[in-house]
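Note that one protein chain is taken out, while the other chains of the complex remain in position.
Chain lettering (A and B) follows the sequence in which the chains are written, and residue indices restart at 1 in each chain.
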Amino acid sequence: MVCFQSLKREGFDMIRALAWLGFIACFSLGLLFPWSKTPLIMALCYGMASMGVAIMMRAGQVSFGHALYAAIAAYSVAFAARSFPEWDGLLLLLIGVLASSLAAALIGLFVVRYRGIFFGMLNLALSMVVFSMLGKFYNLTGGTDGLRINRPTLFNHTLERDTFETSLLMLCLLLAAVLVWGVQRYYKSASGEALAGIKSNETRLEYLGLSAKRILWNAYILSAALVGLSGALFGLVQGLVTPDIGSWFRSGEYVFISILGGSGHAFGALLGAAVFEAVKLFAAAYMTGVWQLILGVTLIIVILVAPDGIVGLLQKRKPPTGEAP
Amino acid sequence: MSALLETKGLQLSFGGVVAADHIDFVLQRGERLAVIGQNGAGKTTFINICTGFLKPASGQVFFNGVEVTHQLPRQIVRLGLGRSFQLPQLFLDHTVRQCLEIAAAGRSGKLSFFKSLSDSVDGREVDDTLALVGLQQRAHDPALALPEGQRKLLDIAMALMLRPQLLIMDEPTSGVASEDKMALMDTVMQALTERQVTSWFVEHDIDIVNRYATRVAAWIAGKVAADGPPADVLSNPQIQREVLGTH
Partner (left out) sequence: MSTELMLLALADGVSYAALLFMVSLGLTLICGVMGIVNVAHGALYAFGGYTASYFTLLTLGHEPSTWMLLACLVAAALLVGVVLGTTLEVGLLRRVQMRDPVQQLLMTFAAFMVLEDVQRLIWGTQPYSAPDIIGRLGTVHFFNVTYTNYQLIVIPIVALLAYAGLLFFLHFTSLGKQVVAVTHHREMATALGIHAKRIGWLTFVLGATLGALGGAMAAPTTSMVPGAGADMIVLSFAVVATAGMGQISGALLASLMIGLARSMAVYLAPEWEVAVPYLIMVLVLLVRPNGLFSVAQARRI
């Protein structure tokens, strides 16, 4: 008899090892190659955002507009930083996450009534409304030029560019690690398993006395908080926010990364982001002008060959002896 | 003591088809009701209305004396009702054990964000239910891997985890190999008797009806055409002609 659980356990050990390896590698790379800090931070941001999108995918709902929350968080940070330049970077991050979570709590009330492609479409529409407004209301948002964010203090220390980046990298690594652990625990919790139950059988959940909408709403807020966090961090490291941070294409990239990494484990999104950024860098360095083509081909291959993503491949390793008759 | 379930004047049509034709129905505690009728007669529609999945055009439903006509399935389930389906409604991405654990978590109504699923529920109760339906050996198999008969058992077991007062089973033995039908019903009905659960099952197999039911209600065109002890209903000439297809 195939033991489902031990198969998963083997895969998880592999993932745990990879996670440790990954974090140490990031840390070392950042210290050894100062130019790599910004790309590493970007990759971690992409990873955290995609983790957010993956949470909704666990319930079978794919949002094509989650970049909206990155935009809300990033622009909140920008507005706050301009109004209160003395505020610490950590406070700004908190503001960004709160803004996106509150928005999600409100929007979620409507959006969790939709399923499948309509869920995706509605999220897309909302993100496009905000995206177009960000681009057009020049006086408020700086239009397509965006808004600058001056480097704030971190932990109440004023930092030079280099130290700031290093600190942000450390912060990102820490946050990413905590999130992977936390989100994975959520996945294994009663709430997280019920969330997965929405994908396979929402009717059954209802007939067990559970509200699928409420479970989905909770997950939506969590996912938006993650995307918001990544948006806020992005704004801080770039020192600039533009409407692109909330474009439908960016949302598509988040979905891409979640599929690439696999939604079976919280770490999948980070794996996906690592591959994504690596391919982007490689393509930019050696084959300028075709990074989209390469990424597109990568996605095609993943969908055809490994639809459960990298994590899915890791969890499907050789089963223990003794197959079911 | 009030009836366990009661309906008054339930009415619902789909386009030109009358699925429920002013149905007045009473189900008492402790009964073992078998519902028979041709496909399309309105048996499942009636269940859907009583469990809140469909809203009637008019009429009322009472569960334990409380009106539940406009409530949602999850609210009615909380009042003590459990249901299994014609096509087993399982969590196919989860294991057999996890299906029952989710059901148990559902019963408590509180879903933790942090404690793992197995730690949030009473493991022994899950073990007992697994043993009751004979699925202990397959506890860690994906629900997807179960054959039809065991899927039906799991579906029923999930409803049982809710510790309902009334269990509605929609065609519990359909799709199950004939040689396994009796074993399945034996297991289930014994469990229900042990736990003092009132049962209501839709069935096409008359042997099963004869063997397990204390009362039979026959549906024809959205109405209850006959209602009473099995011997009476099954020997009713109209029922024999229009429902059973015999003379």
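In this text, a contact is a pair of C-beta atoms (placed from the backbone, for glycine too) under 8 Å apart; a residue touches a chain by one contact, two chains touch by 3 or more.
Nothing here was measured: the structure is a model prediction, and the numbers come from that model.
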| item | value |
| --- | --- |
| Touch with the omitted chain, as defined above, among A:M14, A:L126 or A:L281 | A:L126 |
| Options A:G22, A:G89, A:G108 or A:G135, residue touching the unrepresented chain | A:G135 |
| Contact set of chain A toward the excluded chain (per top definition) | 62, 110, 113-114, 116-118, 120-122, 124-126, 128-129, 132-133, 135-137, 203, 248-249, 252, 255-256, 259, 289-293, 295-297, 299-300, 303-304, 307 |
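Keep in mind that, in the parts below, only the chains that are shown with their structure count from here on.
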| item | value |
| --- | --- |
| Complex contacts: residues of chain A adjacent to chain B | 1-5, 185-186, 188-194, 196-197, 199-201, 203-211, 215, 218, 324 |
| List of chain B residues in touch with chain A within their complex | 51, 72-74, 77-78, 82-83, 89-95, 98, 101-103, 105-107, 109, 111-117, 120-121, 140-142, 145, 158-159, 162 |
